[in-house]
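So the structure is just underneath, and the comments pick up after that.
Our next item is chain A:
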Amino acid sequence: MMLEIKDLFISYGAIRAVKGISFTVEKGEIITLIGANGAGKTTTLKTISGLLRPESGSIKFKGQEISNTAPHKIVELGICQVPEGRGIFTNLTVQENLTLATYTRRKQKEELKKDFERVYHIFPRLFERRRQPAATLSGGEQQMLAVGRSLMTDGELLLLDEPSMGLAPVLVDEIFRVIKEINTMGTTILLVEQNAYKALEIANRAYVLETGHVAVSGFAADLKDDEIVKKAYLGG
Partner candidate 1 sequence: EKKDGDSAAPAPTEVRIGIVAPITGDAATFGISTRNGAQLYFDQVNAAGGINGMTIRTFVEDDKGDPAEGANAWSKLIDQDKVVTIVGTVMSKVSLAGAPISQNKGIPMISPTSTNPAVTLVGDYVFRACFIDPFQGLVAAKYATQTMNVRRAAVLYDAGNDYTKGLAEVFRDEFIKMGGEIVAFESYATGTSDFNAQLVKINAVAPDVLFLPNYYNDVGLIAKQARAMGISAQFLGGDGWDSPDLFTIGGTAIEGGIFSNHFTAESTLPAAQAFVRDYEARYGQKPDALAALAYEAAMIVVDSIRRAGSIDPTAIRDAMATTNMETITGRITFDASRNPIKGAVLLEVRNGAAVYKATVNP
Partner candidate 2 sequence: MEVFLSQFIFGIQRGTIYALIALGYTMVYGVVRLINFAYGEVFMLGALFSFFIIQLMPLPPVLNVIVALLVPMALCAILGLAMDTVAYKPLRAKPRLAALITAIGVSFFLSNLVSYIGPDSVRTVSVLLFATAGLVILMTLSQKLFNFPKVPKSTGINWLKRSIMVGSLCLLGAVAWIAKPALALLRWKGSSFTAFPVDKLFEVVKYPIFGSVYITNVQIVIIIVAVVLMVALSFLVNRTMLGMAMRASKNNKEAVSLMGINVNSVIAFTFIIGTALAGAAGVLSAITYPRITAFMGIQPGLKAFIAAVLGGIGSIEGAMVGGIIMGLAEQFAIGLAPSSFGAAHIDFTPLAEGISFAILIVVLLLRPQGIFGEPPQDKV
């Protein structure tokens, strides 16, 4: 079991955003969380990566409780996140953005080189722009950078928060292709998406969140054809 979430409650001050979520992620899977706006998806991801503290409940990563661990320690353990809104460092160049993600493992020179090669192989666009300040990248390029950067931290579990938001259709396809590719290269993925069709297409299993609860869960393929899910989230 890679990640195990149990009875997670999370609040912003008096507002309770997540009300008892439980789910699991197995090694090698792509799991997707889908659900309406404000269902608590981002909140859940932020809590897993340590940016928020849960009110109660447990988060176990490879059997280790991490709900009270600092974000940078969690990254060291092997969880990396592409936050909502990308969070790239606009005042750094593309190359610097990628380099910074290797902060914790500065010593492994050859390995690093390989990692750079891998990222630039997946995103040739980034290679073209490696000397440019990230601020000047287009939205899609920034999203690629954010994903590429998270790959550089060499985590086993990648949390993606709406990677396709605001991207042109070509790029949406591209991003999902890359996610699949990363997954086949051995990274486990927890994907939060609004684009439920696509997410369900590449995922193994899915959880549907509704105002802080898990409403439905199951195999992605099944959910895609589930009438209720269709009606509620796929608009069809």
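With respect to how the candidates were assembled, all candidates are chains of the complex that A comes from, given by their letters.
The criterion applied here is as follows: a contact is a pair of C-beta atoms (placed from the backbone, for glycine too) under 8 Å apart; a residue touches a chain by one contact, two chains touch by 3 or more; residues count from 1.
Remember, predicted model here, so these are calculated numbers, not experimental data.
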Tell me which of 1 or 2 touches chain A in this complex.
2
Touching candidate 2 in the complex, chain A uses residues 49-51, 68, 70-72, 75-76, 80-81, 83, 87-92, 96, 99-101, 103-104, 106, 135, 149-150, 153
